[in-house]
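Taken from a larger complex, these chains appear in their original positions, while the remainder are omitted.
Here the chain labels run A and B in written order, and each chain numbers its own residues starting at 1.
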Amino acid sequence: MTQEKTSLLLDNGRRLDGRELHELRPITMRSSVLDRADGSCYLTWGNNKIICAVYGPRELHPKHLAKPDRAIVRVEYRLATFSVNERKSPAPRRREYELSKLIKESLDAVLFLEKFPNGTIDVYITVLDADGGTRCAALTAASIALADAGIPMKGFITGCAVGKVADKMVVDLSDVEDKDGQGDMPVAMNHNTGEITLLQCDGEFTTDEVKEGLSLAVDAIGEVYKMQREAVLAKYTQIEGKIDDLGEEEE
Amino acid sequence: MRSEAIVGVLEKQYVTKLLEKGKRVDGRGLLDSRPIQIIPNVVKKAEGSAMVKWGDTVVLAGVKAQLGSPFPDTPNDGVITVNAEISPISSPTNESGPPGPRTVELARVVDRGIRESKVLPMKDPKLCVIPGKKVWIIFVDIYILDDGGNLFDAAALGAIAAIANTRIKKVVIDEDLEEVTLLEETEPLPRNGSVVSLTFAKIENTIVYDPNLIEDRGKDARFSLALTDKGIVCSMQKGESGIFTQEEFTKILDQSSALAAPLLEKIEDCSQYPELNEMYNFEF
């Protein structure tokens, strides 16, 4: 690891992909991309490609799993078999089960579940191409897909990982920085309220580095949140546009 | 009867009445295809890939290649395995979990089309690296992302398009040690020609090519055939509880090469893209 510490930063202090320490990778978000789903989002984040579909609120089967006073959220986070270096078996791994659970718990925090007794909101996420930071990107996409499905929310969940590379805290680790760096720290929050819904890390951090990382994450999440809002608004603008077109056709 | 079942009955009556007049719900002729868009090489981590939109159906196929051992009964052949997932993303009725019979049939029909067409020359030294010891194992995985009808043809097209832009690592072979070193440099996966799938739905007494979602739901029987660029039938599959007559099959066979031609052209386009594509232009 000692070798990697230096080789992950260029002589000019920039990162291997040319980014500044606190710079995000390019991000694109499109909602309403799928015909059959109630809500959907296609998101790219660096070389990550993620698709998310939301179905619901709908009746939960089998009924004995339903909650009489609220809806439940079911989340399935999956890696496509070809999205990683070594082909993954189609059967989900323990990591996918864990991240599904954490993403579900994060989304719980912004949904008005008591509005839909006995119901379920199903969030299906597939990582089509993985390049580091997929769980944060998945949460960001899921919020857009939920909004796209017209499900009322207290706010958006927005995620961004920070990490430690060459003894420096940096924003938005790439795959190679995640694997060869000194530590990864995914964070997700409701940007409007400052409520943190996901925090993990692995690697080696001092407590001060953890604190610094949290601050960097909060700032980066603010930037991603702006794009997220635009993506959702864009859809409504688009619909308005379509309604205008419709008006014209009707004339 | 549950309400969905009633909707299904009404939907089928509607489709059938139109077909009796020779019309389809979306205005197409009986043998017309819906629009097709393919963007090849969209997944960086995959050795090959293709995003396909066929009507409202969206499919992503990816290829991974790994060095491994050949099967004992075919020691001089590379290995191909085709897998499909009808993702719960793709429709409100698909559930996650191990593949059900519908998914298994889809995967196996696509697999047979590719395998029996001999599009992949398994005995080519590029695929059979050290006979009996080390061969390339080609995994083709197909994800159905939006189920808008006719999954068979869209999945087959995604699979062959992904194969068409697949590049595998060059190797250096140490015959004595029976060891293979992978280089960073890549080369195209060897390929002999091409293959396409043509699917027909029979609804009451009418047969249509490329059923859309409503036709797919209302169909009594399905028939798919895989045709190579040489006009060879390499796979056929009749499915569902309805029936066909011998004359109906004959008629379909007579129409097949005309329908295959435009698809074969599209596949050749997919081998021309060496660099990673962003999907900005993909019309979901």
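Assorted remarks:
Criterion: a residue touches a chain if its C-beta (ideal position, glycine included) is under 8 Å from a C-beta of that chain, and two chains touch if they have at least 3 such contacts.
Everything numeric here is computed off the predicted structure, so don't read it as measured data.
Although just one copy of each chain is shown, the whole complex contains the chain kinds in the amounts A x3, B x3.
Here is the rule we go by: only the chains that are shown with their structure count from here on.
Those residues of chain B that touch chain A in the shared complex are 42-47, 49, 56, 58, 60, 62-64, 66, 83, 85, 87-92, 96, 98-99, 139, 141, 143, 145-148, 278-280, 284.
On the side of chain A, the complex with chain B involves touching residues 28, 30, 33-38, 40, 42, 44, 47, 49, 51-53, 55, 58, 76, 80-87, 90-91, 122, 124, 126, 128-131.
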